[in-house]
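Every protein chain of the complex appears in place save one, which is left out.
Our next item is chain A:
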Amino acid sequence: MWCRQARGSVPRRLAAGGGRALAGPSQGAVSGELLRHLEHLALVDFRDREGVERLRGAIRFADRLREVNTDGVEPMDSVLEDRCLYLREDDVTEGNCTKELLNNAREKVEEYFVAPPGILCCPECDLQLVSHNSLFSVR
């Protein structure tokens, strides 16, 4: 994410990627509770040493944003902010492709998708969480 007045105000050393991270509130400390919470939200199991180290690295990397002074700068939340939001006419132009959609489903019952029961939320459940190793390809 770039600030609107980014040009010229990002210190060169940051752009080069060699700067030291400012001491932010996290300081690399990641509590067990935070880990559990993140796993719960992302449905990813990464509580081994490598996973935690990666997480710390990601936080350090993102913390470098704090070095930029954003006082008095209106946050920009979309690069589309000065574009026109296109409004569509209220006509039925899509749908009726049940077969195609269900082709993607590993399991189906009549014309319904099949999902596991309940709310997928607790790492403590015996639901299989995705291992982080299969998600992050390049360090």
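Everything that follows uses one rule, which is that contacts are C-beta pairs under 8 Å (C-beta built on N, C-alpha and C of every residue); 3 or more make two chains touch, one makes a residue touch a chain; residues count from 1.
In the analysis below, contacts and distances are computed from a predicted model.
Asker: Per UniProt, what's the omitted chain called: "Glutamyl-tRNA(Gln) amidotransferase subunit B, mitochondrial", "serine C-palmitoyltransferase", "Interleukin-7 receptor subunit alpha" or "Coiled-coil domain-containing protein 22"?
Answerer: Its record in UniProt gives the absent chain the protein name "Glutamyl-tRNA(Gln) amidotransferase subunit B, mitochondrial".
Asker: Given the full complex, what residues of chain A touch the hidden partner chain?
Answerer: Looking at chain A, the ones touching the missing chain are residues 37, 40-41, 43, 77-78, 80-98, 101-102, 104, 109-122.
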